[in-house]
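One protein chain omitted, others in place.
The block that comes next holds subunit A.
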Amino acid sequence: MKEGWRKLPLGAIIPEAGSAEKFHTGDWRSERPIYHPDKCIQCLICFIYCPDSAIKVEDGKVVGIDYDFCKGCGICAKECPPKAGAITMEREMK
């Protein structure tokens, strides 16, 4: 439930840090990156380039894509080394 105007902080401030986490930019996506772990060489280039920190990394290794925040820009697929080709884009089916 979104708050009514009387309950909102004055001056349209956001009084907590890190609240962007609640904003699912993944809702905008028209294309979806697909991660192919068998082809991945773990160079982490996709992780460095992703503008939305949507490449999930565990113990220094790419493990997949966070679709809540991935906006489907395709940068990861473009930057993934062509010889690996570990990320491909598909049309988003909603």
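The definition used in the following text is that a residue touches a chain if its C-beta (ideal position, glycine included) is under 8 Å from a C-beta of that chain, and two chains touch if they have at least 3 such contacts; residues count from 1.
The rule is short, and it goes like this: contacts and distances are computed from a predicted model.
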Among "Xanthine dehydrogenase YagT iron-sulfur-binding subunit", "Pyruvate ferredoxin oxidoreductase", "Paraquat-inducible protein A" or "Protein NrdI", the UniProt name of the subunit that does not appear here: "Pyruvate ferredoxin oxidoreductase"
Residues of subunit A in contact with the chain not shown: 2-6, 8-17, 19
